[in-house]
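The following block contains the structure, expressed as structure tokens.
All protein chains of the complex are present and in place, except for one that has been dropped.
For subunit A:
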Amino acid sequence: MYLKNALRAATAFALVTGAAAQAETITIATVNNGDMIRMQGYTDDFTAKTGHTVEWVTLEENVLRQRVTTDITTKGGQFDIMTIGMYETPIWGANGWLVPLDGLSAEYDVDDILPAMAAGLSHDGTLYAAPFYGESSMIMYRTDLMEKAGLEMPDSPTWEFIREAAAAMTDRANEVNGICLRGKAGWGEGGAFINTMANSFGARVFDEDWNAQLDSEAWANTLNFFVEMMSESGPPGYATNGFNENLSLFQQGKCGMWIDATVAASFVTNPNDSTVADSVGFALAPNTGLGKNANWLWAWALAIPAGTAKADAAKQFIEWATSKEYIELVAANEGWANVPPGARTSLYENPEYQAVPFAQKTLDSILSADPQNPTVDPVPYVGIQFAAIPEWAGFWTEVSQEFSAAYAGQQTVEEALAKAQAIANEAVEAAGYK
């Protein structure tokens, strides 16, 4: 009798745990960008295919970065999947904090991931995060305002041309600003933009011996140019504008030009969200003739923190969200212009996608970005809008706060750069680089 009951109990337990193993609830931390919001709308498709349900934690970019970093370093275990980027993935992968994404199915076709993206999301040749979308940065501009100003956008303009065009397009009485750029403090917000711009001005953050170079003439030229151009033609309060704030301004028809992530192209050309959808043109990010365009390389990618008990379900989700099938699902429902871009080679070989107005410029921008050689002069770090060292996020956030204060006129460019120089030197000295 006792044995019978024990057997029954064991069977019931096995059934319950078996069912649990089949259907899990996974928690995903992600950023509040448009493509991720869209992905959440398709969660039912994933649940129907696998039985797993998903809980979303959607956060603003700066907040997401802090939350997931804290969770991974403290082994908090709050998330089964984290949305991270090219900065975090190699560092966390090297520390053994992420589950390697090996053994992905043949249909997933891991070799189809754009080499630039796969390289940035790997450590020692092992992929630790799968790109949900990849991006560089480029110029998005109003063709109607350009025409009105009597100008024609070159394929690869100089900063001087951009400044002149911005001034010509500015119409303060009608709230049209010639150019909208990120000034918001945060290493991944305004900090990422200004660093990319500085690369094109021949500046670098460190020399080969890890001496900070923020007191150089090239950095002063970059910041002075930026501040002068934005005072002439930027929107009021640009020192607090990041990606989402500028996207909103552009969609409202309040920007003549916007230099930012290529992924924004689908949002500014979507007539449901953008009042200027039918008059947007694209060009490569500007340069100063020194051989470097001001464009970065980034991927928002999905990774599984080591230690999660739901790694299998998490891997299934990543396969679903970053697959060719997902891209086709979005294309079927919302058109090819709205699929997550920049992650897969096959997307750019698809004739239907090639017809999308920004497809080729996005690919050109991605292919021209070289994280191994980001600056005119040699540097000891990898990364274009960041240096891939663990200390970067901390000290570059502080540096970008000093820059934002200069944008707002609270201090001079020279004062901001002097403080930035001290902050950067202090950070690398404390970390033992020199």
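Keep in mind that, in the parts below, a residue touches a chain if its C-beta (ideal position, glycine included) is under 8 Å from a C-beta of that chain, and two chains touch if they have at least 3 such contacts; residues count from 1.
Simple rule for what comes next: contacts and distances are computed from a predicted model.
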| item | value |
| --- | --- |
| Protein that the absent chain corresponds to, by UniProt name, given "3-methylaspartate ammonia-lyase", "Glycine cleavage system H protein", "GMC family oxidoreductase" or "Sugar ABC transporter permease" | "Sugar ABC transporter permease" |
| Listed residues A:E55, A:E160 or A:E175, member touching the removed chain | A:E175 |
| Residue touching the undisplayed chain, where the options are A:P115, A:P154, A:G237 or A:G307 | A:G237 |
| Residue, one of A:G134, A:G186 or A:G256, that touches the chain absent here | A:G186 |
| Absent-chain interface as seen on subunit A, which is shown | 62, 66, 69-70, 73-74, 91, 95, 175, 184-186, 235-237, 239-240, 248-249, 254, 390-391, 393-395, 397-398, 400-401, 404-405, 407-410, 419, 422-423, 426-427, 430-431 |
